[in-house]
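Data block below; observations after.
Only a single protein chain was left out; the remaining protein chains are all shown in position.
To keep things simple, chains are lettered A and B as they appear, and every chain counts its residues starting from 1.
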């Protein structure tokens, strides 16, 4: 096994052994898939969004994942309370700025969460990352027509300005930490045809960040596992419907040999 | 290909080519399935319900789908704001009055949304359409024991009174526009055993209405595609669980030849 494969596998084994609790404040559309993906990976998901309990729940967790996919005022308050609790406790905060750029409410909320919570990792598609870096609007909802490379500058600007690891999802995923860029070229064209796989990637980043203190390594390893499980699933699917159960099965059954055989990390 | 088959196929090709953004304010139970069905069809779904952003989101969309399945006060306000924005922009509003007749809160809200937003299409089961036409209660929750033909009069009354296309789902779907009635006899008995397929049909009507200015044609074409994909899925399913992934696969893979072979539109 080469060293990168070993490192991905060590993180995955640690997640399976320790089952870290990952606290998610996420959107309604993907809650079920996110929870199932974290369970299939080996982590322990919990979803909790009430202002009355998020501080205590974050205090039990080893990572906090915040996703703004179906936002409203009360949820923003809880995201801030949970985020501050996570920071005080020293656990990583991972942010998914779903739809940033589509509405000023989303862009503004994502920027506020970044400013106040200094997330360890922000993962989005090219349009979302550009919207955050350049406060640029006009993305078409939650999907993206741009390639990830078109957001490399934006990811570097965001990373430098906010001290965060910026992950740009796409056919090739970019993991940007200051000047350093890692690329993961795993995944399958069927994946953007399934709702919530981007959100799932963000949740997996949370699980990896719970066991690996390097946010950029955690992010790269999570994106690799995501993409490899996706390739294995696509090979056994007839379309985006059968992809989902196959993806969860692949995550659950993933072996070191799969990572060895399939990992495409050209810049590693 | 006969003309009706051609028209259904042309709409489907247009959706796949243009990926129209469909803004959904829908219920918690079906959000994931609805988003996945719209993606599998070729459209771009977005879910957004916050009063702070629905106007802007509707402004990016080509159709607005409102579904009252898990209603509360704040969501009704957002439905109205989004609906008025959609009307100002001139994009179609499609309404699913889930559970109308079961509680006065639902019946009253659905009637208010119809009155204030003049939706292009209202799609429900026989009990729901009767409840709206006759302000009649007593439906048993969200399912319906009635056949669609038992709601033909009600659909005609609703269509005439509100200037909407009224769609009654059932073993035979009715698409009623004033005095005109189209019937679609596709579908499978397994479909009522899966939660949210009615809501999914409504979302597909939204996608077809985004590309076809005739609301009655859009509704008929959407119901045909829904039923045909359902028949293809049922042939590869062992029950309502395996039906769902098979249905999404069928939507994604649907070809003109499938429509040609399976379309049952007796009144067309």
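Here, a contact is a pair of C-beta atoms (placed from the backbone, for glycine too) under 8 Å apart; a residue touches a chain by one contact, two chains touch by 3 or more.
Note that this is a predicted model, so its numbers are computed, not measured.
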Of A:15, A:40 or A:66, the residue in touch with the unshown chain:
A:40
Which is it among B:103, B:147 or B:260 that touches the chain not included here?
B:103
If the hidden chain were put back, which of B:33, B:182 or B:201 would touch it?
B:33
Which positions on chain A touch the chain that was left off?
21, 28, 31-32, 35-36, 39-40, 44-53, 56-57, 60-61, 74, 244-253
Residue-wise, where is chain B in contact with the chain that is not depicted?
27-30, 32-33, 69-73, 99, 102-106, 140-143, 193-196, 237-245
